[in-house]
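Worksheet: the structure to be examined is printed underneath.
Note that one protein chain of the assembly has been removed; the remaining protein chains are unaltered in position.
This part shows chain A:
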Amino acid sequence: MSDGIAITGAKTLPFSFTLPVVGAAGALFGLFAGTAQGATLLGVLGGAAICAALAWAALSLAGVERERAVKWGVIALFALAGLLVGRIAGAIVGALFGWFLGWFIYWIGRGRYRMFLPPYLTAGEVLWHYTFRVICGAVFVFLITPILVVMPLSFNAENFFTFTPEMLAFDPEGYSLKHYRDFFTSADWQQALRNSILIAPVATLLAVSFGTLAAIGLSSEHVPFRQAIMAVLISPMIVPLIISAAGMYFFYSRIGLQGTYLGVVLAHAALGIPFVIITVTATLVGFDRSLTRAAANLGANPVTTFRRVQMPLILPGVISGGLFAFITSFDEVVVVIFVGSANQQTLPWQMFTGLREQISPTILAVATILVCISIALLTTVEILRRRSERLRGMSPG
């Protein structure tokens, strides 16, 4: 509701509408709060009753003019209730809920939810308009919560994946950097980090070189069996990883590559090539072939044409493909377990064994670091993509 102009007037709606809606919202939150305390039914009924009562009090007793005061009152009320149940963490959750409830009461009760929608929409259409947004939000929460939960747990002062009472009370004693210290001082983790850093860039380099050449070759019309060759090159992305891994294991064992650094690099390059082919092929769609003919006409040989004309134009596709190839190698665990030996133990491998044998929050610390690296890389990809689109005039941004 931030930007935009009110196009439908607000009016106070009857309680026969407002109270059930607010009550239903209260019941939903009561369901969570009640289940957490071990009394689901009580939570649902209590939540509905309390929220409906508050809505009635706010809209009829306090009136519309004292909206601000009522909102602060609701926040204070729930913060206090939260404080009694769950100390500081409870107070924060309570205050957030109070803030939401205060806003929700007036949003429903005063009919503000229609303000920015065209007046001719039916009730069903309005309902769908907001349901759609709630579903999108729920999908987002579902995707992101597991990642967010990991981050605070990595600062745990204890050696378990547990939110301790001290952590929930925001007691500094409950937090520590010891798992990060463990990561940076333990020989095993440092060896794994070194292996990952040695393997991923080389695998990326190979994947980018071969993938780009393959994409350019496959996009010229005179190559026979283009579709079939493309399918074979893309197959590592489609075939289940465990099949590729087992196949590579037996093949590499025969030719003496199993358990070697080169073997892991080649395996990871094979996994990364499809990403490069796909992104580079996509950029080549917008590449004007007459440019290469013009360059040839001006006397440039094919290598110079590629280096000076074609490469700069498809560079964003090459780089984003390279980043995907890098992340593939950096995050890969199945193939390296088969193809590598103990000397090539990478970070994900170390995390995998660590998770099975010793549930230690060091894994969470590493996960947090890796998530940050992935976010940085993907942001770079997105910025490059926008820049290339802008340069080629494909989007107005």
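Everything below uses one rule, namely that a residue touches a chain if its C-beta (ideal position, glycine included) is under 8 Å from a C-beta of that chain, and two chains touch if they have at least 3 such contacts; residues count from 1.
Rule of thumb we're sticking to: contacts and distances are computed from a predicted model.
For the omitted chain of this complex, the UniProt record lists the protein as "Extracellular solute-binding protein", which is one of "ATP phosphoribosyltransferase regulatory subunit", "Inner-membrane translocator", "Extracellular solute-binding protein" or "Succinate dehydrogenase".
Across A:S176, A:T353 or A:S374, the single residue that touches the chain missing here is A:T353.
Considering the full assembly, A:S253 is the residue among A:T12, A:S176 or A:S253 that touches the omitted chain.
For chain A, the residues in touch with the chain missing from this view are 158-162, 249-250, 253-254, 258-259, 341-343, 353-359.
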